[in-house]
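The complex is shown incomplete by one protein chain, all other protein chains being positioned as in the whole.
Take a look at chain A:
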Amino acid sequence: MPAIADRNSSPFKEMVATRSGDIARFNGCCTPQKRSLRSNAAAAKESPVSTPMKLKSPRRRLNSNPNSPANGIKGDFNEKPMKKNWNPKDFEQMRAVKEALHVSTAPSTVVCRQYEQKRVLEFCKVCVAQEKAGSLYVCGCPGTGKSLSMEKVKQQVIEWATMEGLQSPEVLAMNCTSLANTSDIFSKILGKHQPKKKLTGSTSPSQHLQNLYSSKQSLSGSKMMLIIADELDYLITKDRAVLHDLFMLTTFPFSKCILLGIANSIDLADRFLPRLQSLNCKPMVVTFRAYSKDQILSILQERLSVLPYIVFQQQALELCARKVAAASGDMRKALCVCRSAAEIHEAELRECASNLSLTSVEGEFISQQTAPALEIFQSQENNTVRIDHMALALSKAFRSPIVDTIQSLPQHQQIILCSAVKFFRGGKKDTTVGELNKSYIDICKSSLIPPVGILEFLSILRVLNDQGLFKLGQSRDDKSKRVTLKVDEADISFALQGVRFFRNCLQ
């Protein structure tokens, strides 16, 4: 299980005192200066230039260092601080923003998943209180917060058990992709139960566990075991034995395990564990639906609320949320797009700065033209990430590189693509190299372009196959290999519409 930071405080507290004496400023060059080490937290000194306290909450900042010349933030606050716009030229601010939006930063509170978390927590509480075994299956698309929620539940169960005075359960959290053998999961569970005992050769770990759970005295008085198995579908083997045995462990009379399985497919339990239904111990299913637009928006805002300045325009965030919700509802993608929009904004400002520095050398008569640019540059309002940056980031993330590539292909490769499109228009799905060659030669003839020979034709086909535009089959004879077009005809027509020759060709 990837170790999410198990510090009790917010992860941003770490970033508070991370400066050592000399900070290099982000001076608009291509490579940002090396930042100081996070581990120097203890040795943080006040630097006259930098703003170490910036990332604390505004209230705390008021009480602490009053003489910090924070960029863009003046000293006279009232009780309710108004969020100023950020200064993207400041390296530290930029870094803080990117870190706030990074996927690996665990937020302190998990918004939008309270209902699901509550359900799982209640289930675990019941099991721990009654010392009863049970199984639960968590499913949902990638990026919907399953693993994150399970981590929280794990902590909450332990806290609750300690509070209630019950024996807090042992926890075994693991990712099933790290198992070399699917049946290793049993040895791991066994290892947790009896860490000192070595296995004797004859019984398999699975059998051993079953024996253990069937007799009363072997595990009396020991704690419950909370097993969180991530990416459960890696345990699916051909005979489905491992998965079945794992869930069956909870059905034994003296079983001590509470099993939480996480996977993507909704019907895993139905498809792979049909026998459990007859025993009336089908696992409870908690579905994590894909995030809706509002949920994505609120999550983004919650993440950005730890920063004391406004980074994104509201419309930009809404656009991102809407687009990502419509596409997949994957939170990771939304975070990635926002980070990329911030980077685009940063790059634009950097370019602006370098242009200005160039023009400032060139003399006075240009200064009239650059004056308005300077004004825009210096005004704070325009330093938020705008909707056009977000739109650009979205198009980069969602667009496939096919259209660009087709447009930049050399001429003969484009002609071959066109000939394939024309050939497959009749409804056929694949053809042989020889036929395609004929079609290609026809097109070349009609436009008086000398066609390339068969050897070059084959090598071009191979190049296009490598790029994923065609699919070449196998055959002993070169000319009878099957060729399929893997790109949509609409994409090709769109890409080549700028050239009249291809437009006529594809009509």
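The rule we apply is simple: a contact is a pair of C-beta atoms (placed from the backbone, for glycine too) under 8 Å apart; a residue touches a chain by one contact, two chains touch by 3 or more; residues count from 1.
One rule holds for everything that comes next: contacts and distances are computed from a predicted model.
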Options "PITH domain-containing protein", "AP-2 complex subunit alpha", "Cytochrome c oxidase subunit 7A2-like, mitochondrial" or "Origin of replication complex subunit 4": UniProt name of the undisplayed chain: "Origin of replication complex subunit 4"
Option from A:Cys336, A:Ile387, A:Val421 or A:Ala495 whose C-beta touches the chain left out: A:Cys336
Residue of A:Ser357, A:Ser408, A:Ser475 or A:Asn504 in touch with the missing chain, whole complex considered: A:Ser408
Contact with the hidden chain (one of A:Asn175, A:Thr251, A:Ser292 or A:Thr432): A:Asn175
Residue of A:Ala241, A:Ile266, A:Ala397 or A:Leu506 in touch with the missing chain, whole complex considered: A:Ala397
Touch list for chain A against the chain that is not drawn: 2-5, 11, 30-35, 37-39, 95, 98-99, 102-106, 141-143, 175, 177-178, 180, 184, 231, 234, 264, 330, 332-333, 336, 340, 347, 351, 354, 396-397, 400-402, 404-405, 408-413, 441, 445, 450-456, 459-460, 463, 466-469, 486
